[in-house]
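This structure is in structure tokens; I'll ask about it shortly.
Heads up, one of the protein chains got dropped from this complex, but the rest are sitting where they should.
Letters A and B name the chains as they come in the text, with residue numbers starting at 1 for each one.
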Amino acid sequence: MSKEEMFKELADAVISCKKDAVDAAVEKARSEGIEPAEIIEKGLAAGMNEVGIMFERGKLFLPHVMLAAGAMESGVTILEADMPKDTASKKLGVIVNGTVEGDVHDIGKSIVSTMLQSAGFEVHDIGRDVPLQDFIDKIKETNADMVGLSALMTTTLPGQKAVIEMLKEQGLRDNIKVMVGGAPATENWAKKIGADCYAENASEAVAKAKELLV
Amino acid sequence: MGMPIAHIMTSGMSGIRAAGDLVARMEFSKSMRIGEAKEYVAKKLDVSTIDLSDEYVMREIREDLGIGVITSVAGAPKGIAAKMNIEKLLDIKINSCERFRKQIA
Partner (left out) sequence: MTTEYTTRMGDGQRIFMTREQILADLKEGMADATDLGEIPDLSEDELDKLVDIIAMPARMVGVEPGKEVPVTHDIGTIRIDGDQGNSGVGIPSSRLVGVMMHERAFGADTMELGHIDYSYKPVKPVISNEQQTMEVCQQNTIVPLLYGAMPNLGLYYTPDGPFENPGDLMKAFKIDEARASIEGAAKHATRDITWIMQKMMASGADGINFDTIGAAGDGDMFASLHAIEALRKEFPDIYIEAGMAGELTLGLHGDLQYDGKVLAGMWPHQQAEVVSKAGANIFGPVVNTNTSRSAAWNLGRAVTFVKAAVKASSIPCHVNMGMGVGGIPMFETPTIDAVSRASKAMVEVAGVDGI
């Protein structure tokens, strides 16, 4: 079996959402002598990426995304034994994600958290209607690389701007990327308030987080 | 707030200014598609379907039939009274009229 075929088998195993299939494909790839980093990047992560696309296209659903993520995690655990200690279990980045104060909308933000987590980020979802200072506190506590600020109402949108101002005031802005999203947020709004990116949906959030952090 | 007014101006049937409420009632009460609903109402009113959105045509018809107009014509049926006349015109039952009848029975 060629390397490309092996990567496809690994990706397909993730897409099947079956842990046993992923474990078997990983063991097979190991026995073929493929580097763990390649197995993860070109096989498992590629499969997870496809799962994200299928979710956006309505072909797979949130439970499948989580099952696929769980299966991938199991495969990565097998590979950790072959990897240098400092690279094993390394996440793509740490992201604090939440819906700003005054806004009780939870579901869209929650889907974004799930997709980011599934894509390999360490995600700290701090919920909805989050007091703005809590974003700052969590960023400090987790030494986050990115903060995701969600708002579903025009009335709560200014909360995104306020968090950015607070980051500046506390000298944290240069060390963290800011992503904004939610129905009333736009690319122009993101530029206006000095966010690093705007994401239209969950898969775009994953793509932009990877662009900025990986 | 201005957005629905823009829709009404662009595409709407003008409600009780013309015959929009009547066509809507047939869509809702009998699940008629727009073409069928317009045909049905036009036949009942003995007008063409294009007349249903024509305020000039419908103003007089509405007053004559007692099915409600936007101006305060003294003594003309309004509210439930106008809807009772709509029931007869369109051969349908309207819930608020049914409730009203039960209350006075």
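One rule holds in what follows: contacts are C-beta pairs under 8 Å (C-beta built on N, C-alpha and C of every residue); 3 or more make two chains touch, one makes a residue touch a chain.
Everything numeric here is computed off the predicted structure, so don't read it as measured data.
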| item | value |
| --- | --- |
| Chains shown that the absent chain touches, full complex | A, B |
| Missing-chain contacts mapped onto chain A | 55, 57-64, 66-67, 70, 104-107, 110-111, 113-114, 117, 123, 125, 153-155, 183-184, 186-189, 198, 200 |
| Residues of chain B (touch criterion as defined above) contacting the omitted chain | 1-17, 20-21, 23-25, 27-29, 31-34, 37, 49-50, 52-54, 67-68, 70, 78-80, 82-83, 86, 93-96, 99-100 |
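In this section, only the chains that are shown with their structure count from here on.
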| item | value |
| --- | --- |
| Whole-Å gap between the CA centroids of chain A and chain B | 54 |
